[in-house]
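Shown here: the complex without one of its protein chains, the others still in place.
Chain IDs A, B and C follow the sequence of writing; residue 1 opens each chain.
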């Protein structure tokens, strides 16, 4: 059986309109009672007296997509989900913009909520993705793992 | 000191566009790193062989708003939140549409996620709100508490 | 001594009204007895009572002009 590997990567900041379209796509699925959404937003942290203006994300994409496929199967075997959608930015995301969008849906709320929490942790821990924090002066540091 | 009681009620189904506007309103708050969103969606459950077409929500509004104000203070004293927004439908919400929108934001993800989970439970348990499940034939039952 | 009763959800359905006034009711226990006599179906509902928007688990004396809310089990969200 062929694996259907879904692309999770999104060029640049994830737009709120994309999120609202994703939500309204579920209105025909009337067995859904609960959606849980996690959004990561780029913070303008102060590091060594300099302000982060943006994060540039890069990934080892083929490995990340294979890994995400495994995590997806793991989550679907553990929770009663109707669906799960994951979107992670690549490239530059300015401070204040959305870089991660995790969206789970289920009949009863505990499955959507618990699956969302768990997959956010797994994404941060297991996906080969790197954030480069770019300061207002153009210099950068590599984001510490979280 | 006057209490600032926020209105949480929204006439009819909560529109995805309203949700995306609410998200984009936070892009100027660049100390936020994480948003957690819970959405309740009306299910077309089958009850006694009949399909739910919509839920009509009613509330004892003055009491609900006072109670929500208390819950808000309780959550803000427990979690490091940047902000929290709650919207609950009143009136008719068709199956497939959104009836509850809970939105928490924080610097680090655990606060937003844990506060969102907790406030959803409190809303369901403590707010004087009632759902009337209306069938396709116009008859109804009162929604069981959850 | 007059109080206002407000009823919600299936309690408004059972009583046939959302709001009405009653005179001379000294406390919650007396109120419940009158309501359950007039509307026996109320006894099947696990309802709570709020005086002036505060839930009262115990019996409580009713002051003049207070508002008593009859609250069926909540089912919001």
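Just so it is clear, contacts are C-beta pairs under 8 Å (C-beta built on N, C-alpha and C of every residue); 3 or more make two chains touch, one makes a residue touch a chain.
Everything numeric in this text was worked out from a predicted model, so none of it was measured.
Listed by label, the shown chains that the missing chain touches in the whole complex are A. With the whole complex as reference, residues 40, 57-60, 62-63, 66, 88, 99-100, 120, 123-132, 142-146 of chain A touch the missing chain.
In this section, only the chains that are shown with their structure count from here on.
One inter-chain figure worth recording: chain A and chain B are separated by 23 Å, centre to centre, where each centre is the mean of the chain's CA atoms. Separating the CA-averaged centres of chain B and chain C is a span of 26 Å.
Chain A and chain C have CA centres that are 49 Å apart. Counting partner chains per residue, chain B has residues 40, 120 touching two or more of them. Those residues of chain C in touch with two or more other chains do not exist in this structure.
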